[in-house]
Structure formats: structure tokens, C-alpha cells
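Written below as C-alpha cells is the structure these notes are about.
Apart from one protein chain that is not included, each protein chain of the complex appears where it belongs.
Chain lettering (A, B and C) follows the sequence in which the chains are written, and residue indices restart at 1 in each chain.
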Amino acid sequence: MKRTTIMIAGGVLLGVAAALVGVSLVEGQGTPRRPVTDHGPPGRWLPPGAHPNPAGGPAIQMDTGLGPLPPSTGAGYSSLTDVKPGGAWPALPRSLKGPVQPVFYRHDIHAGQYRIPCLYCHNNAANSYSINLPSESTCMGCHIVTSAPDTAGNPNPDIAKLRDYYARGVSIPWVRINRLPDYVHFPHMRHVAAGLACQTCHGNIQQMPRVFAVRNVASMGWCTSCHMERGVTRDCTACHF
Amino acid sequence: MMERRRFLQVAGAAGLGVAAGCAPERHHLRPYVNESDDLIPGIPEYYATTCRECPAGCGLYVKTREARAIKVEGNPFHPVGHGKVCARGQAALQGLYDPDRVREPYRRTARGMQPVTWDDAVARIAAALGTAAASGPDRVALVTGAETGALDAFYDGWLAAFRSHRRLRYEAYAYEPLREAGRLTFGTASIPEYAFAEARYILSFGADFLETWLSPVEYAHQFAQAHHYESGRMARFVAVEPRRGLTGYSADEWIAPRPGTEGLLALGIAASVVRQGHARLAAGADADRARGFLARFTGASVARATGVEEAVIDRVAREFAAAEPSLAVAGGVACQHRAATQTAVAVNLLNYVAGNVGRTVRYHATSPWDRVSGYRDARDLIGAMGRGEVDVALIQGTNPAFTLPASAGFAAALAKVRLKVAFATQLDETAELCDLVLPDVTPLEQWAELEPLAGVRSYVQPTMTPVFEGTRQAADALLAVAAKAGKQVGPAGATTARELVAAGTTPDALDDLLQHGGQFAVAPARPVRLAPDFARLAFQPPAFDGADDGLVLIAYPSMALFDGRGANKGWLQELPDAAVKIAWQSWVEVHPATAARLGIKNGDIVTVTSPHGSVEAQAYVYPGLAPGTVAIAIGQGHTAYGRNAKGRGINPLDLLGADATDESGALAFCSTRVTLARTGRWMEPATTEGSPRQLGRGIARAVTVAGALKGEVEPAPEATLTPSEQTAIAAAAASQRKRAYIGIYAQPNPKWEMTIDLSRCTGCQACVTACYAENNLAVVGEEQSVRHRNMSWMRLERYFHGDTTGTDWDVRITPMLCQQCDNAPCEPVCPVYASYHTPDGLNAQIYNRCVGTRYCANNCPYKVRYFNWWDYGRPGDPYFCFEEPLNWQLNPDVTVRTKGVMEKCTFCVQRIRFAQNDAKVRGVALKDGDITPACAQTCPAEAIIFGDAHDPDSRVSRSKQDARGYHVLDMLNTKPGITYLERVIAATEA
Amino acid sequence: MGTVAEPLPAPATAPPTYAEVTRDVIATLRPPGRKYYIGLAFVLAGLAWGAFCWAWQLRFGLGVTGYQPPIFWGTYIACFVFWVGIAHSGTLISAILLLFRSGWRTAVYRAAEMMTVFAVMTAGLFPILHLGRAWYAYWVFPYPNFRGLWSNFRSPLVWDVFAISTYLTVSVTFLTMGLIPDFAAVRDQARGWRKRFYSLASFGWKGSDREWRHWGKMYLYLAGFATPLVLSVHSVVSWDFAMAIVPGWHATIFAPYFVAGAIFSGCALVVTILVPLRKQFHLERYIQVRHFDSLAKVILLTGSIVAYAYVVEFFMSWYSGNIFERQSFYARAFGEYWWATWIMLSCNVFVPLLLWFKRVRTNLRALWIISIFINIGMYFERWVIIVTGLSHEYEPWQWSYYLPRWPEIGILVGSFCWFTMWFLLALKFLPVVAISEMKEAGPPPLRAGARAGSQA
Partner (left out) sequence: MSAGPGVVAVFGQLDATVATIGALKQRGFANYRVYTPVPRPELADALAQKTSPVRLFTLFGALCGTCFGFFYAIATSLDWPLITGGKPIISWPPFIVIGFETTILLGALITVAGMFLLAGLPRLGRAPGYDPRFSDDKFGVVAFGGPAQLAEAREIFTTNGAEEIKDV
């Protein structure tokens, strides 16, 4: 009886320790973080006005000595000449992949049917590491006029939401789809400048009513396989630093 | 991520672990409501402003990302600083993002500090001011730090509106002796501009012009221009001071006269110049008066009084006069005793007889120091407050309760004021005494216009929206108070400091000024004549309080903490003292002879007792002291102010008598004798110093000018390869290289290299703080610093060289950072390729691949790899150091490392890649100088050159060809990418 | 050939018969008594504490340890080398002495081999335990992955991975193969679940001529593999240090020095374990004093090599004229770590000198105490090499002082408990003396009147 007790006690001790190790392993897992991640900081951090620093004066025009940025060479899709608005909307499939967004923005209409180039809204992709979501003022550039009203003349409910956000000066909390770990620094501008189509990594966004991650772009194998195919550097510090 | 969450859910279901708080993370992307033309997420923006961390006023560019200030860099076009920033200036960010900042207005009540609204606070002040103004003139006191320009005028006008002239522009270091000496010698109570860059011989009487004195960044910049070695030419620098600090480390010769006799020595040198017939004096009454006055300072008498040999005096005099031009400066510890004004006068005379006045010593119509209030003014105010003559005291941007000696009675006097208002960024000692504490903005959030030099208008502008909504610039609040009280102050309708600053300019002109940082005109120098007043002074060695057999106490300004205002900034606390190399703690420097006599070792806690008080701190046995002195840095010993400052270390001002002043009324920091006693206790110093000697290893090398001319490198036989070894190794390396350089390595690549000119480096450690800011280095705190776990990728090693029993020794300082070795010993030992060599010659460290074997750190002979012992970047970790909002400062281009990961310098690879990507997208080639690592960018002495060594025309390629170049630990065949150019000592031509 | 081999020199008592061997050895496997369970509980508690320490370390990071840069390795790596070293004597006794046909190994080799396996299992924990990110330890294995990342075969740590995992595999194999005939013997005496267990464990061994024929050769070749392996493993471990450029590490003598030290410490631990074991299980007839005498002689020999290596290290540091080496070794003897160095020298050089006396070698009590000293000394040897080497490196500015803290001590204790736990469990499942070899070593049963050596 005593033996059993001792054995059980020992076993329990060992089990607790093992559990602690297990929890610690999971707990300890982590990736290096960079707290400034999302480019629109939350809360009041969001500069509400046009000026990034309303409290101060103008920024310095830094002379980088590198000359101006050339117009994007993004495979012709920065041109607005192809835009063809109007027409009947594509039908929604029965089920939609991807997370529910605060405003049901349909890429399949804007990018697909109307053929608005990606860089029209996501213009930073051509000149920055980070890609931007269009500001609400960009949306309102059209939607101050167009509202896809129903037969009764009421604007489309999602456009109404957008107008409401804009009127209140509140940023739309889009749910993030693709997210690279903080220790990866992906230069969007290099890839746009190289003429790579956005769809290469992001999938056929122009066919997605609601955006979802088509493939795990955060998998390094995806990056390196393409780099190898094209003979681009595989130096680790191209992305990791 | 997915797997991890799933696992946790399973684990939780199995009752294994506590999975609470592990809800799936959901990230949101928040777009701008309105697009900005300027701001591109991911691309930095820069705002020009002016540094306000000390009164020098260097020009700044503040780097912002996504509308947050993330780095302070220098404005290269600004006449103060020339694009360089010191450690304190860069740490302004930590003041901005200090979690201890006051976030809303508070009022002192019986139940402690209670939050109030701004409106309430403004109404209370306005009411009190109304009563005070009605009851008589000068019932209101306004205390600020040094102010010039628009805001200064506004403050005066504001005070006048309430019938008062009690204005104090209080600075702990107000340099009154210099101003008084200027009045006595040249009839102008002003501080001249010192042209270090032009001087060929610099004689400093205690002035710590590379640390805190007047304008340290600008002077370091100029000093390096004068004192660096180039083609056989360099200025000689002699330091005359009882304590050899960082500035003295750059000296080619150190003379330590008896404390207090520096002025006599200056007079002796001046007299010797005259005696030897080297005086450059125009004929006339002034010259005759100078000659006549100096005649009584014979070599023998001066030698007797100062303890400096007559031959040395004559030699220095000869050299000083022969240099064309030379420069003598007085300040610091040599100018902080009861004979301080005399010392400054003596040095003025020395400059006068050597013909330097008007050349390297230039007086202007005004100087920013003219109106700064000193100790005498502060005591006047204390007297007035103590007598109940002040009803309302408003204190902004200065902390007199800490920087005045306790014996001056500031706290008791302030208590007699009816309403005490502090405009404070932190709850410092002064704010704690006040009835109303109003949250002020930091210099990076405020508007001001300064005049740091005659003719220079330098603007201060907010670089971002205020971090805390509840804060308001003091001037805004004062405007509101005036409006509430029904007074009109400043330009009509002005309600903000911005309008005060903008007054008199058009919006376009203002934009232009703000983009350039200001208007930088060169004011002409003003001729001065010798005034007769100086001869009235006694020129006697100063008196010291305390028993005659005591040790003279030297309280000196801390380079990092200045007058204590830096004490709550982690970067500055963790920055090891430039001379003693202790961080986070206070220490008492004890002369080795004294230490031997009393049996004191490093770390022994000693009691220092003066007639005015007593403190306890650890001892540091320091050879850089005159015998019979002890030294303590000012800056620690706060009783309030914030988490990093409070209760840390000791304040040497507690040992000073309030009445110890000199003719100018300045407080004499070096005025008392103390006794030392061991307590028998010991503490482990938080020092970075392992061994203070380099033991013949040739890490920091130096030669004389003559040697440098011959192309000699100081031999370090143990650390250098023989020629036959070199040949053999080169052949082996070449054959290995042939088999190594395949794939991307075989393509034409740049090779990033660096040279560090030790004849320029002063050891100021601005580079260290730049690295902290750029690379998200963790601040580990005192406990971890004690255990040598600092994360500073760049460290300044300070070795004593020579026999340190006398004064004839020199200090070797070398910045040590990753050498980016071609044959890096750290690389092949990593099992997972986390450490490897990039095609462009960098020794890369891939943080996310690192598993933490630490083998690389063992195998690094330079010991420049730093391990994340804790999760410094994770909230909840015991050593988490980026507490909100400090994390706002983090550079988004650099990964924040987790625990268990090795990290190190990579020549700011993020800047390299950014520039390469930018150039590629723009379709242009990178030029030499397009990429600058943070350390090189900020180095005031421009000692660091970075570039592509494969480009034969790059500056770094040319610089590494210098005959003075050497590699540290060359015999290990690591082939470092950093070439050090050895220091050159301008030895005396005895 | 064709003759019955000469038995070992006649012991004091009559040699056991085959039946006695079987009976006596199987007796050790009988259900244990109270002391055993108390011991086991004690060991489990120690192990749980060690596991807790590791959990603590994983949770907060290596900051909880005493590491103080530039001393990035300390107690854990010392433990690693210590346990790998312990392992070596087992392989030496079972494989090398088998090849050399040293008869005295028979009685002790099984215990030594068990010790080997458990010591390698213990040692293998430490490279993982000491990692900053232990949860990514598998990255050091060159497994194919989508990212195309491999491990760096130039790193001595990857050599370690290969050497230690090979060593563990081969040691386990060697032990298991040796156990097969013994398991069969136990099986045939057992009942119930034990019978089923040993039936499985013996792979259905029947002791037929065919089985013995192939088994014998296989065992010989395994011994042949184990011999260079054992030499290579500790050489590879020593290269962890010798391949680094740290003064005090970078020495060509390290491989033989470490191998000798390993056998030295391993044999000492064999003595430490066997003396109480022999008493507890009444195995005096099998594990005899003369076996201890032989072990002591091996200890004496390897101890002398180790002492010689110390002398050479100090001599070379002086003779090289290299100031880095000189200052490092000066600091080792007279610097902050003088105490560790002198503990090492006392225990490893001076105490074993007693073994020159046969009286000491045959006095088990004295031998046991000396073996404990040697174990302590050899632990300190590793500690001294690692810590003093790192504390006085090239850059004088970065000299420092390290002492372990509680998590390290806890894990050190836990590692001893882990080892002991396996040993205690194994004692009740594995015959601690090789049954068939013990029989083989003794005189075979012959017909009355026949004499060993005569043709039947």
C-alpha cells in the first residue's frame, strides 16, 4: 500500500513537472516581435486629418540623391484606361471563404468587373516595403457619387457604412488576411518594380467577393522557390534583419 | 500560428495547461480616413527641430515612421552640432515616451494628488494670480530653464502682465564665473564663442568641453577637426584639471595641480609667455597693464603654489604661445571652487597675452548664456519666497529642488508660497513640492524658437501629435491663464505657442524655416579691450570647508545624466559612465593612494562625510584624480522623478554648503573637504569593465606624431602575425576563398567595411545611444548590468595605458562593435546557419533562425555578440523594457528579438537593404556615402567611415590604406572588416 | 582450438555452476523491497524538481541561470561532457576489453553498459536544456524541409548531434543484443506477465547453434564498431572546445585528453555503482574484489594520462609564448577560479595516487570513497575548462566571473536523478550480470573424471 502511495506521489510529481515543461514549451514559443506592426496604429493614434503631424510643421524634403521614383512598372495595371465600371454584378457564390469584414467590399466587382488596377488603391506597393489599404477618402473619391442604390433609391448598405465611417472620421477596422511574421521584411516595391503581378502571391483577388489567403505566403518555401526559379538572391538578410 | 492555437486548445481540454489569455489573435488593418500626401507607410519622414536636452541647442532631424518619432538625428546644416547628436540628445525620445510622464493635471489636496481638469487648474491659477497682482508688485515668480527667443520674451511679457519681474531662467550649470570673468577682463558679461577647430594648441583648465560644457557636441566636432591626425599635423591638447575625465582622456598631456590652483597656474603660464617674450600684445596701455599685472607671478612662486614644476610651466607657455593660434578654456571642475572667477579671469588673460582673443575666443553682441540665471539669482528667489514675498510660483522645465544643494533651503522657502504650480513632464522633486502639477509636453512635442548662437534662429516644432492627450505646452497653458485673468499677452489673439513662434513670419516663410530648422546667419565677432577690473581679485587659492587633512570633494556633472535630468531615461542610465564605466549606480572615485591607505577596493561601500552632510556609495579606485581628492558625479540620488531615477544612487550636492560661492555667486561644486570611512559592506558594481588594462594585446593602439609620420603602428607583438605567417595564411585563405565563392557569392558584390579613426574618437558614446535607438536594443536594468548582460552592440572600451601612479599615462579608448570578419570564427560554429557571411561581406545574424547555442559568442574573440537572456520585448517578462509607450519608439525596420536569441551589430543592415531597394526601384546606382550606419551618422568627431571596400574610390577604401590602420587581434586571422586607425599622441617635443 | 579454454585464475571460493549463475542473477530481478521504493521516490522527486527548474527556465529564458557574459557556457555543458564521459567506460569495458579478451570484464560489463546507455540518455538532454530556444532544438538535424534549410556540417555542434545520436543508438543496440540470451534465460524461469515480457524481449531466442553462430559474429562486429565510436565520440565532444579559438580550449591534445578523462571518470562511476550494488544483491561471488582491482588499475592508468594532460596544458601555455594562453592558464591556477582548479587537481591527480597501493585497490570502502572524489574532480575538470577558458578570453575588457544559480543546480541534481531512475528501473528488468557470459567464463560442467582441457 505504502509503495503504491509513494509511486503514485512520485508519478504525480513527475506528471506535474512534465506538464510544466509542456506548457512552458508552448508558452515559450514565440517569434520575435516588432510592436509597431499594423501601419495605422489603433485608437487615437490614427492621424485623423490629412497631415501626418497636425501638431507640427511640414516634413523635410529629404534629398536622397537618388532622384525621383519612376512611374510604376507594375505590368501595366496601374493604368486607369482599362477601367470599365457598370454592368450587372457577378452573382455571389453560396458560401464565401475568408473572414467577415466590417464593410463588405467586393474585389470581384471592383477589381474584377470594373477592372480597377490594384495599384490605384494600394498605391504604396510601388514605393514602400509596406502595402497600404486605401484611405477612406480614396473610397469616397467614387462613392461620394456612386452608391449602387436599390430600386427604392436607398444606397447600398455597405456603401452607406463606408460613408458613415468617413463622416465620423473613424478608420474601418479591416480584418487582416495576410500577415508576415515581424522578422520578415518584404519589399513590395521591389516586386512591383520587377513587374510581378499581385496575383502571383495573393491569388486571383479579382475573383474573390471576400478576400481570403489563397496560399500561405508566410511560408518561406514559397518565397525561396520563386527566388530560385528566377535566379534571385537567396541571401537571408534580403528579408531577415 | 494555427497549429499553436490548436495545440493550446487541445492542451487546455486535456487539463494540461492554463490556456487562458490565449484567444486567437485577430489583427486589424486601420487605413487612414484621409490620405496624406507626405506620409507613405513604411517610408520615414523627417522633421527639423532643435534639441532642448541641454541649453546648447543642436539642430535635429527627427525621424518619424507612421507619425511616430523613432529616432533623433542631427541637422547637418545647423551651425550647432553640424548634424551630430550626443547621447543625451538622442535620448530625448525616451523622455517623449517615458511611461512615467504626467498625463493629466493634478492638484495637491489633503488626500494626496487628485486629478483635476485643465479648466479647473487654469481657473485656480488665474484666481491666485489676480489676488497676487492686486496685492503688490513682484508677487509672482516664474521659473523656467534657459530660454531664448520668442518664448523667453513671451514669459517676460506674461509676468509683467501680473506686475512681476521675478523671472528665473534657472540652470544648474550657468557658468557664472565665465560671464563674471568676461565682465572683469573684457567688460562684457558674456560667454564667447570658442573656435576649437582653428586652435593648434588647446589648453583646458578643467573644461569638460567634450562632455557637458557649454556646447559639447559642437565642440567635440570642432575639437576632432583640430586634434585629429592628418599628414603629420594635429593640435596638441593639454588638460589641466584635478580629475581627468573623458575630455582629459583625449589630452596629450595631463597636468594635475593642487585643487583650486588652476587659475594660478594659468597666470603662471601667461607670465611665462610674457617672460619668454612670446606675448602677442599690441603696444598700448592694455598690454602694459597686463604685463605689469603678470610680473608678480614668478615661475617659482607659481610652481610652489600649484605643485607643477617650473620647467613644465615654461614649456607649456612656450608651446602655447608658439601655436598659431592657440586656445585656453576654463570650466568644469577647475572652475567650480571658491576661486572659480579668478581661474576664468586668469585663463582670459592667458588667451589675451597669447593673442587668441578675437581669433579663437570670439565675443559676440550677445550669447545665449547672457540672461541665464545662476545660483545667486536662485538664492535671491529663495530669500524672497522665504520672506513670504511671493504668492504664486510657476516652475517649468527645470528641477531646482534637485539641482540646488539641500542646504540652500529651496523646499522650505517654496513651502511659504501660496500657490506653487509645476509644468512638469515627470513628477520630479520640484513637482512633488507643488500644489498644482500640470502635464507639460516634451521638447519633441513643443513649439519654440531659440537662439543658441548669436545670429542663429533655431526652431523647435512638434515632431508628432502629443503622446498623451492630457498634456499641454506650458506656454499654451500660460496663455489660457492670461486669457482667463483677462490679460492680453503676446500677439493679439494668440492662444498657442505656435502662434507665438509664428509671429512676424508669413506661413510660407515659417514653413520654409521649419523645413530647414531655422535661419543660420553668422554674427560678426565684437572686438574687446582689456578692462581694468580684473586686477582687483586676490588670486589666492580657494578655501575649502572641513578639516585640513580631509580629501577635497569634486562634484562634477555627469556626462549622461547632465544635472540629473537624464536620470529617468533608460538609455542614459544604462550608458556606462564615459570614464568610470559604471552604469545605473553612484560611485565615489578614490585616488589609488587614498584607497591603499584606507584599504578600499572597488565596490566597497564607503561613507563620505563633509561638514554639511554625509552619503554612502560604492568606491571606485580611479587613477585619474589628483592626490588628496575624491570625486562624485552629479545626477543620481533622485527622490522622485520616475522608475529609473527614484531612489537610485546619491546626490553629492548633499555634501555642499549653501554658502560656498565664488565672486560671481556661482555655487562651488568643489568647495569642501570630506572624510572617507569604510562601512565594511560591499556591492557589485554595474560596470562593463572587465580588466582596465589591455595587457599588451594591442586592442587600442597609439603612436606619437613622429611615429605616425614614419608610418609606424604601435607594435603589439603578441597580437600580430609574423611576415612568414602572413604569407602562409594568405595563401591558404586564397585557396579556400576560391572554393568558397560560388553561387551568389561569385557575383560582383559590394563589401561593406568601416574604419574608425581613434585620433578622432573621444569616447563620448553618442554612437552607443544611436545604436540603441536604431536597433531596438533592450535596456536591461541595473541587476542585469551588474551581471554584464548589457545589450549594447557598440561599447567603448577604456584601457589605462602606462604607469598610472603619476600623471604621465594615457587612456586608450576604442569603440568595439562587430568586426564583420571575413573569416569570422563565430560563423562556422553555428549549427543552423543563423550566423553566416553575406555576399556583401556582412557577418549576418538571422534572429529567427537562431536556436541559442551561444557557441558563436564563445568563439567571438571580440566578444561583440549579445544574448537575450530574458524576453526583454514581451510584456509581463520580469525585464520587459518597452513598456507602453516606450515601444512606440521601436524601429519598425528592425526585428525585436525574443529570449534565447543571439544578436549583434550588422552595420545597420536594414539601412543598407533599404537604400539598395530604394536605389533599385529608382533605377540608379548607390553612391559612396548613401548608406550610413547609425553610429557613424551621429559621431560628433566623425571618427567612423563606412562604405564599400570594393569601390577603390570610396572613402573607406582610401581610409583603410592609411599607414595607421591596424586590425584588432590581427594574429587570429579573422580578417576584420573594421580597420582602426591608431590614435596619435602629440607628445611634447622635450 | 578444440580445447576448453582455461578458466580465470582460481577465485577464493568455488566457481558457481551454471544453475547457480542463473539462480543468483535472476534473484536480483525479484520484486523489490521498501528501500528500493523509497529510493525510487526520492529520485523521482529530484527529477521532478529538475523538470520544474527547466520549466522555469523555459518560461523566463536563460536569464534565470547564472550565465554572465562572456561566459556563455557553464554548468550545463559541463554536465553534458561529464555524462558523455561517464558513458565511455561502459563501452570501453564491454567492447574494447571484449576485443582484447580481458576476462575480468565479464562480471562488470553489463552494469557498465547499462550505465553507458543511461549516461548518454542523460548527456543528450543537456545540449537541448542549455539552448536559448529549446523548442527549436530539432533545427540542428538536417531534415528535409520546404524552406530548403539545412544544418551547418562545419559546426562541431552538428558533429555532436551525429556523434551522440550514433553513440546512443549503437550503445542501445549493443546492450540489447547482449541481453537477448539472458532474456531467454530469464524467460524460461519466469511466469505470468514477466514471461510474456521476456519472451518478447528475447525475440524468441532459443540458444540454437545457428543463433549462437551469427549472434557471436554480430556481437564481435558491434564491439568492433563501438571501439572507434567511443574514441570518436569524446573526441568530437572535445572538438566542441578544441575547434573554438578560445584560449585554454584551442589545443590539439584535447581529443586524447578527453577520451582518457572520460574513461577515468566512467570507471570511477562504475566503482561507485558496483560497490553498493554488489552488497545489495549479494553478488560477491560474481563481482569479485579482483575485478575492482582491475578497474582501479584502469583508473590509475587513465588518471595518469589525465594528469599528464594537465601538465602538458600548462606547459604548452607557457612554452607557446602566447600571452593569451599564458594569461588564461595563469588565471586558471591563481585567478578567481583557483578553487575550482585546485579541487580538480586534488581529486584527479593527488587522490588517485593512493591507487598505487594494492591495499587501497582491494579495500572496497577506500576505493569507493576515492571513486567519489574522482567523480567530483572530473566534474570540476569540465567546469574549469569551460568556465575559466571563457572568463579570460582575448578581450580583457570583457572578462567576467560566473557562478551557477539555482535552476542550474536543480537541473544538475535532476540529471543525477534521471540517471539513477533509469538505473533503478533497469535493475529490476535487466539482469545486471551477464548470465550467459558468466557461465561461459566459468568452468563448463564436465563428466565426472574429465578435466578441463581434455578432449571429450
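Operating definition for what follows: a residue touches a chain if its C-beta (ideal position, glycine included) is under 8 Å from a C-beta of that chain, and two chains touch if they have at least 3 such contacts.
The model shown is predicted, which means the values in this text are computed figures rather than measured ones.
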Option touching the unshown chain, where C:Trp215, C:Tyr308 or C:Tyr330 are the choices
C:Trp215
Quick one: which of B:Phe468, B:Tyr745 or B:Phe880 touches the chain that's been left out?
B:Tyr745
Which is it among C:Met177, C:Ile253 or C:Met316 that touches the chain not included here?
C:Met177
Residues of subunit B (touch criterion as defined above) contacting the omitted chain:
733, 736-737, 739-745, 822-828, 830, 833, 835-837, 975
Sites on subunit C contacted by the missing partner chain, in the whole complex
1-5, 17-19, 22, 142, 148-155, 158-159, 162-163, 165-166, 169-170, 173-174, 177, 180-181, 184-185, 187-189, 203-218, 221-222, 225-226, 228-229, 232, 236, 436-437, 439-440, 444-447, 450, 454, 456
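By our rule, only the chains that are shown with their structure count from here on.
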Per the C-alpha centroid definition, the whole-Å distance linking subunit A and subunit B comes out as 42
Which residues of subunit B are in contact with two or more other chains?
833, 836, 849, 871, 898-901
If a residue has to touch 2 or more other chains to count, which residues of subunit A qualify?
23, 27-29
Which stretch or stretches of subunit B touch subunit C in the complex?
688-691, 693-697, 699, 718, 784, 787-789, 795, 797-799, 816, 825, 828-833, 836, 849-855, 857-859, 861-863, 866-871, 877-879, 898-902, 969, 972
Residue ranges of subunit A in contact with subunit B within the complex:
19, 22-23, 26-42, 44-62, 64-70, 124, 126-130, 132-138, 165-166, 169-176, 179, 181-185, 187, 189-190, 193, 233-238, 240-241
The subunit B residues in contact with subunit A across the complex are 4, 7-8, 11, 16-18, 26-43, 45-48, 61, 64-68, 445, 459, 461-466, 469, 510-511, 514-515, 744, 776, 833, 836, 838-839, 842, 844, 846-849, 871, 873-874, 882, 887-888, 890, 892-901, 906, 909-910, 913-914, 917-924, 927, 930
